[in-house]
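For this view, one protein chain was removed and the others were kept in their places.
Moving on, here comes chain A:
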């Protein structure tokens, strides 16, 4: 965790137009306010703040922009900051001791669009891939979206899948031409 926090500290927050910028501003006041309300809620819920936790004060042209510091909370999976999609630079971290506990945490959510697992043990990767209730389980990678990979969620994250060769079927008609090869007359017809 120390090493992860060190990396987070090195994130360069600046104008989104600069190529060296790693994180820019939020797209609207509304989103900025929503994220700030979650930062407030995280503290109220008793999560431990490991990084950030506030708006970022920028200089010059960027002052007054909707910048938020990259934030890390450590807490419990039942907290609302863990359960809701904050859509901001906010990471919520919790710990586990066993595979069973990790799986229970992963599936204790109303959603199931994407999940991720990192392990050198492919047997474990396979079992988690099967058992995590999410439409995509990134394994030793994260946030990749190749167009030919089926995408869609479990539970409240949706119904059905997009992309992948299978989905071309949605654009086809299935035609059934039913032919009789009987040589006798078919009753009333």
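Note that in this section a residue touches a chain if its C-beta (ideal position, glycine included) is under 8 Å from a C-beta of that chain, and two chains touch if they have at least 3 such contacts; residues count from 1.
One rule holds for everything that comes next: contacts and distances are computed from a predicted model.
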Name under which UniProt lists the unshown chain, selected from "SAM-dependent methyltransferase", "UDP-glucose 4-epimerase", "ABC transporter substrate-binding protein" or "Light-independent protochlorophyllide reductase subunit N": "UDP-glucose 4-epimerase"
Residue of A:95, A:140 or A:156 in touch with the missing chain, whole complex considered: A:156
Of A:40, A:101 or A:121, the residue in touch with the unshown chain: A:40
Options A:7, A:29, A:97 or A:175, residue touching the unrepresented chain: A:29
Chain A residues that touch the omitted chain in the full complex: 28-30, 33-34, 37, 40-41, 44-45, 78, 80, 83-85, 87, 110-111, 113, 156-157
